[in-house]
Structure formats: C-alpha cells, structure tokens
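I have a structure I would like to understand better, so I am pasting it below and will then ask my questions one at a time.
One protein chain is absent from this view; the other protein chains keep their places.
Labels for the chains are A, B, C, D and E, by order of writing; each one numbers its residues from 1.
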Amino acid sequence: MSEDMEEGGTVKKFMYMNRKAPYGTIYALEALEVVLIGAAFDQDVSLAFIDDGVFQLTKDQNTDDIGIKNFSPAFRALGDYDVTKLYVEKESLAERGLTQDDLMDLVWEDEDDDWAEKPSIIMVSRDEMKKVLGDQDVIMSF
Amino acid sequence: MSEDMEEGGTVKKFMYMNRKAPYGTIYALEALEVVLIGAAFDQDVSLAFIDDGVFQLTKDQNTDDIGIKNFSPAFRALGDYDVTKLYVEKESLAERGLTQDDLMDLVWEDEDDDWAEKPSIIMVSRDEMKKVLGDQDVIMSF
Amino acid sequence: MKFGVVVNEGPYTHQASDSAYNFTKAALAKGHEIVRVFFYHDGVNNGTRLTVPPSDDRNIQENWSALAKEHELDLVLCIAAAQRRGILDENEAKRQGKDADNVAEGFRISGLGQLIEAGIQADRLVTFGD
Amino acid sequence: MKFGVVVNEGPYTHQASDSAYNFTKAALAKGHEIVRVFFYHDGVNNGTRLTVPPSDDRNIQENWSALAKEHELDLVLCIAAAQRRGILDENEAKRQGKDADNVAEGFRISGLGQLIEAGIQADRLVTFGD
Amino acid sequence: MSILHTVNKSPFQKNDFSSCLSHANAGDAVLLIEDGVYGAVSGTEAAKQISSAEASVYVLGGDLAARGIASDKIADGITVVGYDGFVDLAAEHQAVNSWL
Partner (left out) sequence: MSILHTVNKSPFQKNDFSSCLSHANAGDAVLLIEDGVYGAVSGTEAAKQISSAEASVYVLGGDLAARGIASDKIADGITVVGYDGFVDLAAEHQAVNSWL
C-alpha cells in the first residue's frame, strides 16, 4: 500500500499525540502499534508526548508483578523505522517530578552522516509544542 | 432473593457513589439500574452525588439531538422504591456554576406521615459528606 | 471535501460512537465524502451483531450498518484490536480455531494500514474517543 | 474473611481486570473466601471466549476461567450489561434470536441482584474500574 | 494554517480542557462536545480560562440540551453550533486535534 501512496506523491505531516500513561490503559501500546505500521507509508512522522504521555518513556519499566507485557523496549525500535522525532514537553515532565534522565535514551542512526547515532527525543517547551502541533496535516490522538 | 436476606436479618448501609456526568459515559445510567434492582433487597440505601455526579440531577435534560435515551426521569421513580436519601455535595454544585434550583425536584411520600411529600435531595457540605461516606458498610462506585 | 472518521470507544459505554455517527450523518448531508470510518481500540466492539440494547434505546450497530448501506460507507474494524477483544468475522474465526463469529453486516476487518491510508486520502481526519 | 470483587472494565483496554485478578489470587492465597466476582459495565467483555490476544501477552479470559476452575469461583456477567455489549450465552442467544454465542467457560450470565447479594454476603466488596 | 481542537471531557474532573487551551494557537478553534460542554457554563473556573484563551471557543448545542444546560447559562463569547456547524469547523481548519 505504501507504494501506491508514494506514486500519488502525497507526503503529509503526521502527528501521533500521546497524552496517556502506559499500562493503566492500553492507548499507549495501541498508539505505538499504529506508529510502527504507519512507518511503512513514508509520511513525515512525529510523535508528541504531552501531559501523562511523558510517562510512556520512563526507563527501567518492569511489569513482572502486574502480569502485563512490558512494551517500552519497542520505543527503541522506532529509529530503525525512520521514526526519529519524539517531541517531549518539558513542562509536562517537570510537573510530574521527572527529568530527562528518567527517560529512556532513544536514538536513531543517520545514514546521511555515516550512521552516526543521534538522539530521537527532542525536548521542547509548551510554546514550542504549540507551534509543532499547529504545523500538522493529520493529528492522531490516543 | 430479598426474602432470604430478610430472614438472615442482614441490613447493611449501602452507598451508591456517583461522580460521573450523564451521557458522556454510561456509568450514571447503569448505576441507576443497580439502585433500582437493589431497592428490592431492603437494605439501608443512600446515594452520594459528588464532583461531576451532580450533573446527573439537572432538570430539563433533552437528548433529542444526540439520539441517546433521556434517563433522568427515572430519578423521580426512586421515591416509589423507598430510595429517599440522595446526598448532594454543595461544593461540587457551586464549583460547576450550579445551584439547587438547577436540579430536579425529587420527592418521596412518607407513609408514616400521611403520605406527605418530602424532599429526597439532601444538600450537604464536603465535611458532612466525609462523615456520611465514613459510616457505610458497602460502597458501590461508578 | 473528504473526511475520515475514527471511533476509539465501544458502543453505549462512551458517547464517542454516537458523536461519530451524528458527525458522519451531518457531513454526508452537507455533500461531503466519507472515505472511511475506522474503528480502533474498544471501537471495534461497535461491530458485533450480538448486541441486544433495550428496546426503548438506540441500536448503535444497526444505525452504523444502515448508514453504511445507504451511503456505501467503508466501516473497518482494526484486526489487531478486534482479536484482543473477541471480535471476529467468519474467516478470522476459522483461522483462529474459534467456534463462532460476531461481526455485523456492513463492517469489515482489516489492518491498521487502513487507518494511515484514511489519514492520507482524507482532507480531514476526525477522531472520537475517551 | 469473605470478599466480593467487582470488575467494571473490559480486558486489555483498562488495567481493572488485571488488578482484580491479582487481588483475587492474593486474597485466595491468604485463605480468604471469594463469594463472587461480578462483571458489570464493559466488564462483561472479560467473559467472551472469542479473544485472541498476541501470543507474547497474557490471556485475561483464560486466566479467569482457570482461576475459577481451580477455586470454584462464581464469575457472573451482568445480563443487562452483557446484552448491550453483545455478550451472550447459548440460552440468551436462543431467546434473543441471535445466531451465535460467545461466553467463555467458567462464566455465567445472571441479574444485577447477584451484585447486591455479593455486597450483602461479603464482608468486603472491592471494585475495580476506570 | 489553523487547527480545530475538540474537547469531550468535563473540565472539572479532567485536565484535557486546560491542556487543550494552553496548546491552542491564536486563530485556532476549540469545540466543546459531549461532557466537554460543561466547560461553557458561566461563572466557573473553566469559563475564566476560556475568556483568556487565544482561540475561538464553540460548544455543541445538542450536548448542552442533553445535559440540561440552558442557553442563558453559557458564558459570553462562546458560540453554540450544531453537528452541521461541527462539520463546517472541521472543513475550515487544516486539521482536527481531538484531546482524548
């Protein structure tokens, strides 16, 4: 299907907006499943983590006691799918008592720069996030 | 079944706690269905309306445009089922820009007082609500 | 204009499906095209033919099925979301070794790519959920 | 001590059913009695045998069915809530003129009175939901 | 280039409403639907936030009526629309952002 789209030449700015915490509800996991499938369509993709959405990216998640699959490692695969822009709102993190050190270290390899590892997480202020959101063609909300 | 319970002589204080608005979700309607069924069991029943739960009791609800059944008239039937204690939190109402005048006028007929009509809605402060909640044997949450 | 509609919650529990239905009807009445209605998360539960709502209330599944028939709407249930929640068509039931299926007329089961495609093909994607 | 457990949300979408399951197992391990697990609202969706979760994740319905078998638990799906959401046993399907049913082993469909009864008979009623 | 935002949750119980308002740009529109319409009642904290919002605020009439909120209860500056108005608003903006 992605080939059909390319022929059509349509490239849209797709934003996946994540505002919910993981595990309490399934939205975070099923959002990630959309992102992974969507990567095949060669659109201009970015993800936003606002409000409780920032909790999706915490490191050292261990779900053994609650019996639910830990899906946080899948975020590390996003770079391989050319999903490289994860906007994280600074204010949302700070309000929740977290800093970027509490988040996973997500990277992608830039093939145009000798496969150099580059950070996928882009920390932005709320005002910067407003601008990013205002610039999208399609916003998928979860 | 209610007969069995009476024989056992168990009378518990049952509280149905309503904290959600009607129509946006089904919890308010399905809570009311439990209250109506539960009335047959001759327990000491009361209802609490806290936070957005107070919106369940607004008068003049008209659901024609949204195509969902208006269930608010069923609250008027509660008196006939001997459900006569509806505690409404004053602070919750005020925060939402409402007064008791915005609520339905719910009454019950007191057979021990020549079937006099008495109000079912009991306005309480948050502190009074705390005491009511602390005094229950079973709290059903919706 | 081309609209895509996404429904993320099941019938009755949340108003999402009702709102999406009313929006879709209004868009059609204005002459717009609905490229697809995609049901994701608990939204897939809108597509079971086994619901028996009270007779004095609306029947959400039948409303969608009728609207689809009248306007040749493409109602798609996400396959991954549907499997988790026990929504299967005849083929899927066979493939998964299940002894029953429950998808209603007018709905079809397909992949998440159909959601992305709707986002690309539609001029506007409108999402209803919780 | 006698516990009653109430589950108000469907499987996978909310953690409620997982939490209720973990609580029930812990209560049984401590020697408590579970008088009933009552599934209300979307909770009735826990009782369909048609779910096919990903193979690397838990199977919530099978977990409940197995626990019920091991400990003779009474797992009750509310009939009114189940009808709205398309959860039917063989009898209900026949009565409603539906061509399929989907209730899983170990679950039974009954009325809301069973919830009130659990509230009366149990020393503690613990509710899990959204 | 502007966005239609929809909010479907009560501002008194959930933060979607205030998060939406603080992420909407000038020129954007915010439409209150479902339980979101409670945010349109005058004299509340929610109404105060609306009065200082950069975006234009709309509310769905059918959802107001369902909830028994009379039109004289609506805060100034909020426009009541029907489902057809919802469709128009979606068409007039480049994208729709649902604050779920």
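Here are a few things to note about the model shown:
By definition in this document, a residue touches a chain if its C-beta (ideal position, glycine included) is under 8 Å from a C-beta of that chain, and two chains touch if they have at least 3 such contacts.
All figures in this text were calculated on a predicted structure; none of them were measured in a lab.
In the full complex, chain E makes contact with the omitted chain through residues 12-16.
Residue-level contact of chain B with the missing chain is found at 17, 19, 27, 50-51, 126, 129-131, 133-139, 141-142.
In the full complex, chain D contacts the hidden chain through residues 1, 3, 8, 15-16, 19, 22-23, 25-27, 29-30, 32, 123-130.
Keep this in mind: only the chains that are shown with their structure count from here on.
Chains that count as touching both chain B and chain C, per the definition above, are D, E. Common neighbours of chain A and chain C under the contact definition above: D, E.
Of all chains present, the one whose mean CA position sits nearest the global mean of protein CA atoms is C. Two chain pairs, C-E and A-D, are compared here, and C-E has more C-beta pairs in contact (counted per touch definition above). Distance from chain A peaks, on a Cα-centroid basis, for B. Seen from the C-alpha centroid of chain E, the farthest chain centroid is that of D. Multi-chain contact residues of chain D (touching two or more other chains) are listed as 12-13, 41, 54, 80.
In chain A, the residues touching two or more other chains are 26-27, 138-139, 141-142.
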